[in-house]
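This structure is in structure tokens; I'll ask about it shortly.
What you see is the complex with one protein chain gone and the rest in place.
On to chain A.
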Amino acid sequence: ETKDSIQKKQRVMDSDEILSKEDAHTKFGRYVYAIGDNEQAAYLSGIHVKKYKTLVYTYAGFLAALADVDIHGPNIPWIFGLHTTVFPTEEDRVTPVQSALGIKIASVGALGYDENTAFIWRGPMKLGVIKQFLSEVDWGDLDVLLIDTPPGTGDELMTVAEHIPDLDGCIVVTTPQALAVLDARKSISFARKFNIQVYGIVENMSDTKTQKMFGTGGGQRAAQELGQHFLGNVACDPSIVEMCNGKIENISVSVLPVSVIEALV
């Protein structure tokens, strides 16, 4: 067994301990035990291993956090239903707030300003704010910190790339149409320039069934051409819009391809 697969198994076992307290008597809990014990055997005995692994990784997510460095459109607090929350700030410390499922969140959009307030800032000002933000948020112990960025390869992204020296990698999200993929290719060039590992490309709003909206396959083609991993499609689903009004954590994890979570864990 490779070191990687042992680590993955270890992660399933860890979450399994947590689950043992909550779910020992459910089908879900028993399946997780089975998968943790022997993934292959669990698969052969008819357990949807991928599905349950995704769920477990989601549970394990309570050591995950989310930093929103989009200054002009900081929407993460709204998506998590935390837009009315004001983040506790002290002189040089910002405490992230926790979502319903315990994901720590910090965003420039939740510092107590009115929702119509626009941050009309040029590059140097943004650089200062993002640097301060990254250095002053008190994250505590985390497994994964996800950083949401604005579109493009400008000031915000350069600041993140330059000031987090041990950045593990990035995930590039695109929609299927050629116009969106064209910009995604630039993000990958950016990552190469800054020596950031690209975990892969996710194709969001992908319409594999009817092919009528934005089509499908653009992200996959780009991944092939650029020699990157394709992490999967996320369906174009109106119910996701509803979920983005503060109920994102009700979303069924099955909309996210397992490969995205596996790339990180």
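Here, contacts are C-beta pairs under 8 Å (C-beta built on N, C-alpha and C of every residue); 3 or more make two chains touch, one makes a residue touch a chain; residues count from 1.
Basically, contacts and distances are computed from a predicted model.
*Asks:* Name the chain not shown, per its UniProt record: "UDP-N-acetylglucosamine transferase subunit ALG14", "tRNA (cytidine(32)/guanosine(34)-2'-O)-methyltransferase", "N(6)-L-threonylcarbamoyladenine synthase" or "Cytosolic Fe-S cluster assembly factor NUBP1 homolog"?
*Replies:* Of the names offered in "UDP-N-acetylglucosamine transferase subunit ALG14", "tRNA (cytidine(32)/guanosine(34)-2'-O)-methyltransferase", "N(6)-L-threonylcarbamoyladenine synthase" or "Cytosolic Fe-S cluster assembly factor NUBP1 homolog", the absent chain's UniProt record gives "Cytosolic Fe-S cluster assembly factor NUBP1 homolog".
*Asks:* Of the residues A:Ala34, A:Leu111 or A:Leu127, which one touches the chain left out of the display?
*Replies:* A:Leu127
*Asks:* In the complete assembly, which of A:Pro88, A:Gly102, A:Pro151 or A:Gly169 touches the absent chain?
*Replies:* That would be A:Pro151, which touches the missing chain.
*Asks:* Residues on chain A that touch the omitted chain in the whole complex?
*Replies:* So the residues of chain A touching the unseen chain are 71-73, 75, 78-79, 115-128, 131, 150-155, 158, 175-180, 182, 185-190, 193, 211-215, 226, 236, 238, 241-242, 244-245.
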